[in-house]
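Presented below is the structure to which this report refers.
A protein chain is absent from this complex, but the other protein chains hold their places.
Let's turn to subunit A:
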């Protein structure tokens, strides 16, 4: 080991949303903190500035803000008997890189899970009995209730700056909002964004069908905003460069707009970029961590950073990888069912209809990542699992996020991919398309999990993490159910041509097309140390000075985009650390 840095009270691994939140909250306790970020530093200006950032080829296609597989990747297989191969070209999911992490390149969609999702197993068993749960499904309850989390969802939404229309304030249903949402203490910090024509059409037709459309809530500023840290957003101009891009306009909620400049003022906080944590080091008795070892790219050496408290705040996949490499929690074994780290990896089940209209114009260059109208009438609380034969649900939406021509040129199926007919089709259809999508839950299963790969190693000589994942019948039945509900809506809109894209029975996981960067589980939170890696405060069961943030805590995936829950849990854990753990460091459960 070449270098040992001065000891800190806290080391934070990763400076994205959760690292920034924990940094800010713990800095207020006067602790000496260092955050280690493997990527580069980045700010709105100059890194995201106009027009450099709105380069679809560089960032949308060549994924300029994402991690490079040569530096960091996983291996993937679909079943226990396949040999996993490295994910050499990003496709299905896109982990970010650099300060701000995925919080810089997300779409901004922000939700709170539905009430049943916090206690899914109990809910299913109480309503339909354990018998309807498939044999290999490992769903479980969160060890924390919605009422406990509500103030922390609220906190995150007001820090992040979310625009939306409340549907349920303290039990009172509010006109124009989502009547099925979990009751919130107060309205969103900003009014909802105006919606585009496709969303408006979807809103009209679903309302006429008796559904309950509402504007999608998201971290896109509908007006100038100042949060509790004094951090600011400016109103969005609907340029449509949200997902895969950093916002040049201070309009998308991100660590850069919500936290970082306030955090950087704290004299007791520092961060180091190009510093990739390789493993967490343990005390001889194995009961606590002593700090982390990281690779300093600036000096090309390994560095030991001692600390009393270790916060894992990297992306879900990297947190779980570090846990497996460092011996935090027993690695999960799908054969015996024993072990916790890597258990219950889950994903997201989405589908959609695309509709082509000869005589409608949608101005696709206007949009935001969170644009559009949604219905939650087929949300997880609103489905009779016993009758429908699956466990899960989806929210359904329409709203264009962008009209970027390389990736967002949907054409009727059967159109040639090049040549004169392709050109003609582009002329006929660009700007005449809308879509309706379902964004659905994904359950956890015995054989969907994460462990260390026996063959492949990364550039630091560490085993890559191996993802074993495949689609399961339950979730495919769920998405097919959504197809049956969306089809009549699409038909009611009377398009010239329409086509469906939903997973069908027997579908195998394909890592090539982009699906979603909502990788969850693997460091699941729970009440039972036999089936969870962290307790209700995101504290590692077996090493009390390690806390693990992020969507790895989800016991299965909710039907929503995960950021709202990730942010809420981060504030929840930070509160427990501030008010309880620091006074008396110990296992909190």
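One rule holds for everything that comes next: contacts are C-beta pairs under 8 Å (C-beta built on N, C-alpha and C of every residue); 3 or more make two chains touch, one makes a residue touch a chain; residues count from 1.
Assume contacts and distances are computed from a predicted model.
The listed options are "Heme ABC exporter ATP-binding protein CcmA", "Two-component system response regulator QseB", "Nitrite reductase large subunit NirB" or "Cytochrome c", and the UniProt record of the chain not shown names that protein "Cytochrome c". Residue A:229 is the one among A:87, A:229, A:365 or A:514 that touches the chain missing from this view.
Across A:115, A:149, A:220 or A:262, the single residue that touches the chain missing here is A:262. Shown as candidates are A:45, A:130 or A:508; the residue that touches the absent chain is A:45.
In the full complex, subunit A contacts the hidden chain through residues 43-46, 49-51, 223-224, 226, 229-235, 237, 239, 248-250, 257, 261-262, 264-265.
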